[in-house]
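Below is a slice of the complex: some chains, not all, each in place.
Letters A and B mark the chains in the order given here, with residues in each chain numbered from 1 onward.
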Amino acid sequence: MFRLDELVARLGGEVSGDAGVAVHRVATLDQAGEGDLAFVANRKYLPKLRESAASAVIVAPDAKALLNGRSAIVVADPYLYFARVAQLFNPLPVVRPGVHALAALASSVPSSAEIGPGASIEEDVEIGEGVVVGAGCHIGRGARIGRGTRLAARVTIQHGCVVGENCILHSGVVVGSDGFGFAREKDGRWVKIPQIGRVVVGNEVEIGANTTIDRGALDDTVIGDGCKLDNQIQIAHNVRIGENTAIAGCVGIAGSTTIGARCMIGGQAGIIGHLTICDDVVVSAGTLVSKSITRPGVYTASLPVQPHADWVRNFSHLRHLDALAGRVRSLENQ
Amino acid sequence: MFRLDELVARLGGEVSGDAGVAVHRVATLDQAGEGDLAFVANRKYLPKLRESAASAVIVAPDAKALLNGRSAIVVADPYLYFARVAQLFNPLPVVRPGVHALAALASSVPSSAEIGPGASIEEDVEIGEGVVVGAGCHIGRGARIGRGTRLAARVTIQHGCVVGENCILHSGVVVGSDGFGFAREKDGRWVKIPQIGRVVVGNEVEIGANTTIDRGALDDTVIGDGCKLDNQIQIAHNVRIGENTAIAGCVGIAGSTTIGARCMIGGQAGIIGHLTICDDVVVSAGTLVSKSITRPGVYTASLPVQPHADWVRNFSHLRHLDALAGRVRSLENQ
């Protein structure tokens, strides 16, 4: 339970209306009721403001006129402020230090760490203070996990890999599986190339459920500080990702590609191997990036969805686009 | 072993030929032999009927003339009937009640439940009668699993989530991982928004291997009764899916999208966030849905595959389609 003036004292912003209003939860405008603090992050939701039962709201300065006396915190970026308030109301679960009787440890861990049932930690592993290793996690020999990092249930960190501080890895994540490296014999058989690099994950990185990051072939695969990776992303060997880049679900990044800082990659996008993507690039959902990008900006390649019959009628021409262009040229030359 | 008249007594349909023929297995027309019951679900397989060694077949009324005296069960929907017979011949494995010595339980479970080795169940979890929790599963505090539901090995249900009755969750499924929610600071750093909603899965839902369903940010993520989800699907926070919708493998559904009842979403399709898809929509494989759909029907967006050289020749024009359209306009204006 916080009063608006207490929130402002901690997090900044300015109170409009009754600064003594107390709130104990964040909620959407629709769902909010007595005691709830809602927010308007997007101007298109302003019409809902009037009907919301929220005790108070977080709004941008341009919404002040619409408050009608409702108590509010006025800030430049309501969504960012909402995130901070939500963290205040919903801190991470308290770490419960100790090693479960059904964990298998071949390395010592600090007494401040929480090691769940079924977790296995091989030799020469370094676990930082306050680390949480969830149920059924596996950490290979020689890996290092920085302090404050939390592994949800069933995370795998393979041998020699490094995860920084204050990271969150969700269930099913695999860090450090072998990269996909083979040389081909003349008869078509494949000869495995040992994958002897590591994965090095920076600090404050979050990795979504069932995302996989392969170890480097010779050098390392590197995920920069502050990167946020959603679920079911595949990152191949020797990829390097700059700081604070965010990648949405189901993205695949092929081997040896370098991605800059502060990029945003949309869901189901793909980036082929050996490319360089500069800083501050936005890739739209479903876009296959097949060449390097050297200028910041938004890049897109996707198709308009159509009723099936329209699609058949329109897209049958795609197989003959060169002929169509040739026919236009002929007409021009007449 | 069932005689055809016994099957018809249980499941309906009409026998053609010798009702006393006994069958003990379902099989394809190609593979069937003595004692096998095959089926013809699609008229294009009717020519195979003559050559099949099956002891009996399930056919639609229009195939009766082709039976040539072979015993058959005649029904309106042979494939549906085949499914029911196959269930009769292949019931789900018998539940073996009991808690394995290597399971870690912080909640009590009914004596009718089967809890495998390496499973961990946190505090305040409710497990229904006859539930199977496979080897290495993890169920977070406060979660609820309805009676008759089966979790294969290595399934994760995070804290507070709800799974209904008679569901089947395959290995590697993650229900209730954090949604991908961050607010951005001016310098590009991301501030995590706590994900405090739940995942609520209805009854009779099947979820394929390594599929992930994120918990809601503030409200819940909801999967309706009777939904069937294939492998490696990613469902983001606050998605809502209506009853009996079926989703094929590798589909990604972005945050806050609502999908109606009885939809069918093809493999590798993607649906971006904050959309509404109405009931009875079919999305073709590989299609990216980038706007809401308000009418039932089939929707498609995908490219014709071509030999590489043809693709280069035809698709080089896609970058200049606007210019090409302009040239056609010029010709028309002459």
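We adopt the following convention: a residue touches a chain if its C-beta (ideal position, glycine included) is under 8 Å from a C-beta of that chain, and two chains touch if they have at least 3 such contacts.
Since this is a predicted model, take the numbers as computed values, not measurements.
Sequence-identical chains make up the whole complex; the displayed set comprises 2, and the total in this structure is 3 copies.
In the analysis below, only the chains that are shown with their structure count from here on.
Fitting chain A to chain B on CA positions gives a rotation angle of 120°, reported to the nearest 5. Chain A and chain B, compared by their mean Cα positions, are separated by 26 Å.
Contacts from chain A toward chain B in the complex involve residues 26-28, 31, 77, 79-80, 82-84, 86-87, 89-90, 100, 102, 116-118, 134-136, 152-154, 168, 170-172, 204, 206, 208-210, 226, 228, 230-232, 243-244, 246, 248-250, 261-262, 267-268, 285-286, 302-308, 311-312, 315, 318-322, 324-325, 328, 331-332. Those residues of chain B that touch chain A in the shared complex are 102, 104, 118, 120, 136, 138, 140, 154, 156, 158, 172, 174, 177-178, 180, 182-185, 188-194, 196, 210, 212, 214, 218-219, 232, 234, 236, 250, 252, 254, 270, 272, 283-284, 287-291, 293, 297-304, 306, 310, 313-318, 324, 327-328, 331.
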